[in-house]
Structures are given as C-alpha cells and as structure tokens.
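A single protein chain has been omitted; all remaining protein chains appear in their positions.
Entry: chain A
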Amino acid sequence: MAPSAGRRSALLGLGGALLAAAAPAETPTQVAPGVFVLPGVHEDASPTNGNAIANIGFVVGGASVAVVDPGGSLAHGRRLRRAVEAATPLPIRHLVLTHAHPDHVMGAAAFADLRPEVIGHARLPEALAQRRDGYLRMLEREMGPAAAAGSDALPPTRLVEDRLDLDLGGGRVLAISAHGPAHTDADLSLFDPATSTLWLSDLLFVERIPSLDGSLAGWLRELAALRDRPAAARAVPGHGPPAVPWPAAAAALAGYLEALRNGTRAAIASGLGIAEAPARVATAEAARWRLAENYHGRNVSTAYRELEWE
C-alpha cells in the first residue's frame, strides 16, 4: 500500500500536466479582432486542472501585446504565452493584473524573463503583500508541490489610481479603470474602443457563482455604472464564456448580488446569527450557479459582516 501511494502521487503530478495540456482551452478564442480569451473551467484548483479556472487572455496592438491576467499557475501562464506567440510576433510589453486572486495572477512567473511592465490597481501591492504567501501554500495544497512549483505573481510596476490609457500602437489604446471595492478591493477593468469590448474579469461572473471579497454595496454600485457604459457591445467575464453580450449579461449577477444583499439584511434584522445565515439566505438564487456549495456560504458571511454595520 505504501509504495503504491507514493507512485500514485507521482503519476498524479505527471497526469495533471498531460491532462492540462490536452484540455480544449489550449487554443484561445478570438472574441473580437485582436482580442483573445483562453477560457477557464468551472472548477476549483486541482492537480488535473493546473488552476486554469479563470478566463485569461491578451490584446494585440500595432506595436505590442498586453496580457490580461497571466493565469493561475506557471503552467497556465506558459500556455497563454504559447498562445500569444502563435497569434503574433509582437512582443509582450504589458501584463495587466485585474485583481489579486490566485487564479488570475499566479501564472505571472511565466512572463518574468520578458520584463513586462506590470499594471495593477493602486491597492494591488498591499493585497498581494498580504496574500501571496497564503496563495502559494494554497496552490501547493490543492495542486501538489510539483505542479505548483514556480508559480508566482509579479510585483506591479505601474499603479492605476483612477484611469490609465494603455497605448499598444496602431491606434489601439486600452482604457483601464480602477474601481472602488467591489469583487475585491483592487479591481481593474479594461475597455477597447476599437472593438467595443469591455474586459471585466471578475467584476463579471457568468455561470460560476460570484465570490465576494470586497464590498457588496460597492459591487452593486460599480456594476450599475458599468451597465450604463455607452458603446460597450460585449464583455469578457472572469469566469464563464469567453465573451458575452453587454449589458444583458450583467442581469444574472446583479440579481444574485441583490438577493444576497436583501436576504442578508433581512437575516440581520430578524436576529438570525452569522453562523446560521449562510444556510438560509438567498439559497434559491445561489442554486442557479455552478459551485454554489463552495462559495455561497462565504458570500453570505462576508455580506453579513459588511451589512450589520450599515
């Protein structure tokens, strides 16, 4: 039994890499001219998925390429880099980290040798400083030490306080916005006027249950402002299909967040405790989403702690 357990874990490590390499998301989807998305799977980090669970991708300009989220692991980042190299000979000069979560940033190490500028929200350095060690441990635990090895974020070199126009040459200028606390407290979105594409990353969840790690009231506010954004025709969600019609695709997320807010407020008002609320609040709305069992309870707990001091 003992030797076979050891051998099994070694095989699992290898199998993870092989399975990941064979996954359909090896090839990115071009959702608009020059805008590529490598879709993630609706799972949590595991040895077989290599933490390739988020939508990541890149935008090709006339002179350079901007990678938007380098992925959840070194292997995921390398896969994205191969996809860029297959799509264009232009250099990767910019790495945009849309927020601090590990499924979006831990593949950055795959781009370190290119020395790209690393763009993040003004609060991203703090978030990464506080969480990086925990994320590294989480990847080791969930993927296995061999598959997790080498994965890491890169420290931001250019911070966005409010807005940043990122010129990729050839007339392609990405408008990057820093948001108030919403999905997390360091969310960026990008707008590509050339194709009317709004890259929302985890400010938009489709199919997979949203995870709340910033501010519920803030997320609803930012979402309302984004829905009113003129000229956006499609959005790239952080989880879900590579692209979805905008603003129509915001409705399900807004519905969930409103149910979470209203249900949590009602729980607090009725004296239902924080230990009991997660199993009772907005469970019907949560059941419509994938992986609700892994995230909804925590969303209620986070919402509860925010709203009880309203």
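Here is the rule we use: contacts are C-beta pairs under 8 Å (C-beta built on N, C-alpha and C of every residue); 3 or more make two chains touch, one makes a residue touch a chain; residues count from 1.
Everything below uses one rule, namely that contacts and distances are computed from a predicted model.
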Its UniProt record identifies the chain omitted here, from "ABC transporter permease", "Putative tricarboxylic transport membrane protein", "Cbb3-type cytochrome c oxidase subunit" or "Sulfur oxidation protein SoxY", as "Sulfur oxidation protein SoxY"
Kindly state which of the options A:A63, A:L114 or A:A129 is in contact with the chain not pictured.
A:A129
Options A:S201, A:T264 or A:T302, residue touching the unrepresented chain
A:T302
Contact residues on chain A toward the hidden chain run 1-2, 5-6, 9, 123, 125-127, 129-131, 134, 137, 181, 185, 270-275, 278, 297-298, 300-302, 305-306, 308-309
